[in-house]
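Structure provided below as structure tokens; questions to follow.
Removed: one protein chain of the complex. Kept in place: all other protein chains.
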Amino acid sequence: MWIYEKKLQYPAKVGRANVQMAKYLITQYGGPDGELAASMRYLTQRYHMPTPQAKGILTDIGTEELAHLEIIATLVYKLMDRASLEEIKAAGLGAYYADHDRGLYYVNGEGVPWTAAYIQSKGDPVADLHEDMAAEEKARATYEWLIDLSDDPDLNDTLRFLREREIVHFQRFGEALQIVHEYLDSKKYF
Amino acid sequence: MDREQLCMLKELMALEFTVLEFHLYLDTHPTDQRALMEYNSFVQQLSVLKRQYQDRYGPLTWQEPSAYPWQWINEPWPWEICYE
Partner (left out) sequence: MFTPNDQMRLARAYVPFQIFSKRLEPMEGLLKGTIFPELYFPYQRHKK
């Protein structure tokens, strides 16, 4: 089960309302390399992990990604909340407004809704851990492109935090991969 | 949210983050005794600070006692806080 904590993992600040950045950033909410995809990927892959370390790390990183999802939601909410309808139209979010007003929906930057097709669950722990490491690198790259697009130091501060988390996650998945390999190798000789 | 509460909330975030970092590390290094000792000591510090924060400002999670009326729904919710 899961328990909600009524606090963010990181104090997510934005300097000013900015609908254009909200449109870019929402891909980390409902896009292919976003936090929802990350969380759903790890939490569904954990059932077929062969070692306790791998079960643990997928559970715990899958849970941390939910905390990141909440940070992204907070940023998008703050970027959009006080925006005028004119600003929303100017940023190309008129179509989004027609469907959702300023409500949060799981879409990528182009408005394509989230789909389970963004993730895989191969049932093979080596293949799945490789996917997870690639997912962390893709999320890291996305945060870098978002930082390039943004001139808001407060927003970038939070994006840098989230980017660094992807590096730590990569390291942990890499360690889990070695443990899984050693386990699978040990099973071959007896 | 006043300065004092915000300051305490950030301290809480920092301690909880340290606990999380050791937690993830220990998942793949379960026999690292020094990391485990540090983890246990930070868990202790975090629980003290969490108790203080919740006694002052209300529950952060469920299964916490509540004053009347039901405190859980009190605003601000995390996304409504101005963290500056």
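Here the chain labels run A and B in written order, and each chain numbers its own residues starting at 1.
Operating definition for what follows: contacts are C-beta pairs under 8 Å (C-beta built on N, C-alpha and C of every residue); 3 or more make two chains touch, one makes a residue touch a chain.
Bear in mind the structure is a predicted one, so any value in this text is a computation, not a measurement.
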Using the touch rule from the top, list residues of subunit B that touch the missing partner. 10-11, 13-15, 17-18, 21-22, 25, 28-29, 32, 34-35, 38, 42
Note that subunit A touches the absent chain at residues 10, 130, 133, 143-144, 147-148, 160-165, 167-168, 170-171, 173-175, 177-178, 181
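Please note the rule applied: only the chains that are shown with their structure count from here on.
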Intercentroid distance (Cα basis), subunit B paired with subunit A, Å: 22
Subunit A residues touching subunit B in their complex are 3-13, 52-53, 56-57, 60-61, 64, 70, 73-74, 77-78, 154, 168, 172, 175-176, 179
State the interface residues of subunit B toward subunit A in the complex, per the touch definition above. 9-10, 12-13, 16-17, 20-21, 23-25, 27-30, 59-62, 72, 77-79, 81, 83-84
